[in-house]
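With one protein chain withheld, the remaining protein chains of the complex are depicted in position.
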Amino acid sequence: MLKIDNINTFYGHIHALKGISLEVKQGEIISLIGANGAGKSTTLLSISGLEKPRSGSITFNGEDLTRMTPDSIVSLGISQAPEGRRIFPSLTVLENLELGAFLRNDKKQIKKDIEFMYSLFPILGDRRHQLGGTLSGGEQQMLTISRALMMEPKLLLLDEPSLGLAPLIVKQIFEIIQKVNKEHNITVFLVEQNANQALKISDRGYVLQNGVITLSDTGENLLKNDDVRKAYLGV
Amino acid sequence: MNRLEILKKSLINAILGILLTFPITVIKVNTIEKEITWRWYMLALVGSVIFVISYLWIRQQERQKAGITFKFKESKLGIKYHSLMDKPGVTKRVLIFSTILIIALPFITSPYTTSIFTTALIYIILGLGLNIVVGLGGLLNLGYAAFFGVGAYTFAILNQNFGIGFWLALPLGGLASALFGAIVGLPVLRLKGDYLAIVTLGFGEMTRIVTENFGALTNGPSGIANIPKPTLFGHTFGYFGSTRFVYLIAVALVVLIIFIVWRMENSRIGRSWVAMREDDIACEAMGVDLTKAKMTLFIISASIAGIAGVLFAAKTTFINPQSFTVWESIMILCIVVLGGKGSVRGVILGGLILILLPEYLRAFQQYRMLIFGFLLIVMMVFRPGGIIQNVRKIYKIEGDLSNE
Amino acid sequence: MDVGYFFKLLLSGLTRGSIYALIALGYTMVYGIIKLINFAHGELYMIGAFTGLIVASVLNYAGVDPVLTLVIATIFAIIFSSAFGVTIEKIAYKPLRNTQRLSALISAIGVSMFLQNFVLLFQTSDFLSFPNLIPEFKFLAPVENYLSSPQILIYICTAIFLIGFTVLVKFTKIGKAMRATAQDSKMSLLLGININKVISVTFLTGSAAAAIGGVLISSQVGQINFYIGFIVGIKAFVAAVLGGIGSIGGAVLGAFVLGLVESFGTGYISSDYEDLFAFLFLILILTFKPSGLLGKSLKQKV
Partner (left out) sequence: MSSKVLEIKNLLMQFGGLKAVNDVSLDIHESQITALIGPNGAGKTTFFNCLTGVYTPTSGDINIIPPGKKLIRANGLKPNKITEIGLARTFQNIRLFQNMTVLENVMIGRHAVTNAGVLGAIFNGKKTKEEEKKIIHDSHEILKVMNLEKFANEFASNLPYGAQRLLEIARALATDPFLLLLDEPAAGMNPQETIELIGTIEKLKHEFNLSILLIEHDMHLVMNLSDMCYVMDYGRLIAKGTPEETANNPTVIKAYLGEDF
């Protein structure tokens, strides 16, 4: 479905991604784990077209993304919930969700989908007319994910959904990720610091170190891998 | 994009440009005679100018996109320059030579040239002063000309009423301006970013308006004339002599202020200013009193403007409120940003360019301000960091300090 | 106290306020979206006024009906002002979107100088008189000492524009996209919003408002020159900041407050200090409310 082939991305003079290749297949949950600054977010931003790789290609169902603008990439069905939540603080919960469906025109279905999000995260339903900025961190994260789902994505990119959240909320979020993957057939590409939780729900995983992919295997195997255990699981 | 595509795009831009400017360029209205003149030849004129500019513009944009930027160090001239300068003793000789040149300038050129260069030097002083606030402290001040004006008027008024001369007025002007800075600073420094910018602009305009209307002291819009030129131990100069003398004083003041600014930048205080610019909240948490730091910045920068003001009054011997308008403040800001904010060399370069360029663009007469505005845009689009990017002295650990 | 005089000042304050509101809107919208003080915004008002004057003169001297002339002139003014606004953004601001804001400000100053001198050069530095196109409204006869036809027209046009604009921003898709872009442009990109389009629409709407203001005020005052945009631009900017820059309601409120302050200040205190009141009031307000009347507190999240 998504194929990244040997991309190199630069931030000014910093070589952030050094020839990364990876693949995401239809229906999978894939996680990309690695330390801060390894280039995880850059990988996601490159897919969404916010960072342009200097070389290499990114294809989605055969279409080359590297030459497309961010909005046309979204229209292909790739949505991203970026790091740090980034909800619109002065818009209401409802308006935030509506903006998630910006490229859609089926008003009735949009309404239904919003109700569906409220059923996934009841707390959002309670706060629908509240401004995004007044939500707590966990609620904001829920809003970010549901907003990304409002695009009816084929591929959902999640950047650190558990960052800075209380353990209880983290658990909930991961359950929802699994749920949308299984029940709604949404492929998920997950970038996580919390390697333990992420690998547990993933079909496969990649380990990124200093802009290079050093390991790739099934989630299960990576959880057992000694290097991974030492560096990312704290064992 | 290849050349043909650029040409095609430029052609389209030219046509769009013609359409855009049509009413203003082609139709001329004479509302007194109630006549309309249609200047169709303008179509060709405007079209071709836009075509050429568009071509150059797009080509340069393409070059920058491809990562080709002009680096002096790597250009032919630059390589020659650096290989020459790296030879031992050359730097010293160049320094001596340029010092001599700078001092000799008024004696080898016309008084007119000397006078223009003096103006440039005054603006360099202003640029250096504003640079402390904008470049180091990151506070945008759009009313800087008011401090300049306070210095100039202090000299003019003190001279008219008490006969005080240039040399005594110089520190007094700086002091008056510093005091004014403190008064302005009190309400202003709580504000941040653009709020600060507009309020300083407001203060600048208010100062000008009060000056224009407070005729008893300032002589209103017509200003104060007959301000004396500086003397040397009571000796007065003739016209040529005093032009040269003012120039030399300006040079001396620039050197002195560069020295002071340099010392401050590399001190505990200067460091706290830079930290404040980087992140004011963290800076405060490190124990820096922000109010005090901002106030110090503001006052020092104001007093530098005050000194420049006294010098300006002495140079022109005539001042009126029109010399201290918003546009003047904007000019000084342009010097700082164009040259490269935070950099002393940048400010010097910016001052020379912004003052000398319009003077020597006089050949183009009425076009000069048009070209000048355009050049500002071009400069910012293609080199937004200014001509010289800031090179701050960085503290480094050399060797092992632990055994000292 | 002379009640009549008071009302006269009040109404003229509202007129000023209306014009400031139309211009301040553009300032605040552009600021909200790209965080740029568009120093050249006042120039768009001037371009609007000039285009209006030129078109109106051509039609007027050709003997076209005054009301029709005014309508056509306003439409042309809107078209050309908007085109200038969008072009300026593309040329002078877009390349600077990711650099320090100060550089973009200098670029805007460059644009302002350029446009002033462009009009000065191709037209004239003298004042040009605007043809008298606004009909006398008969129903105003009983109050004609206080309220003139142009004033009524200014109120009506401003009200219509403000209502239309509110609808645009609050309820349309592009309006929502504008608000989203203003809050987080990167996130808006990730939602599939074409922010270049949003920014263009912002400049277009802002310039259109300025053009309307330009034509209206010129036909009231009766004459214009190339410099009218600068000082009005600064006043409108003051209004936008007064209300809390970035806040649309704030800009409108700030504009009317400023208009009234100026009108009463010149009427009751002294007309010599006309321009002083605006700034004095601004400083007073910001001293007590550093983020403007309706501005959100700038307190950053720590």
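Letters A, B and C mark the chains as written, and numbering starts fresh at 1 in each.
Quick note on the criterion: a residue touches a chain if its C-beta (ideal position, glycine included) is under 8 Å from a C-beta of that chain, and two chains touch if they have at least 3 such contacts.
Note that the structure is a prediction, hence the values are computed from the model and not measured.
Contact with the undisplayed chain is limited, among B:I164, B:L290 or B:I371, to B:L290. Annotation for subunit B: contacts to the undisplayed chain at residues 260, 263-264, 266-272, 274-275, 278-279, 281-290, 296, 300, 394-397, 401-402, 404. Within subunit A, the residues in touch with the undisplayed chain are 35-37, 134-139, 163-169, 171, 193, 195, 230-235.
Keep in mind that, in the parts below, only the chains that are shown with their structure count from here on.
Taking the mean Cα position of each chain as its centre, A sits at the greatest distance from subunit B. Subunit A and subunit B, compared by their mean Cα positions, are separated by 48 Å.
For the pair subunit A and subunit C, the distance between C-alpha centroids works out to 42 Å. On subunit C, the positions that touch subunit B within their shared complex are 31, 37, 47, 50-51, 53-55, 57-58, 61, 76, 80, 83-84, 87, 91-92, 95-96, 99-100, 102-107, 109-123, 128-131, 234, 237-238, 241, 245, 272-273, 275-276, 278-280, 282-283, 286-287, 290-292, 298, 300, 302. Across the complex, subunit B meets subunit C through its residues 16, 19-21, 23-25, 27-29, 31-32, 34-36, 42, 61, 134, 140, 187-188, 190-192, 194-195, 197-199, 201-203, 205-206, 209-210, 213, 281, 326, 330, 333-334, 337-338, 341, 366-367, 369-370, 372-377, 379-381, 384-386. On the side of subunit A, the complex with subunit C involves touching residues 48-50, 69-71, 74-75, 79-80, 82, 86, 88-91, 95, 98-100, 102-103, 147, 151.
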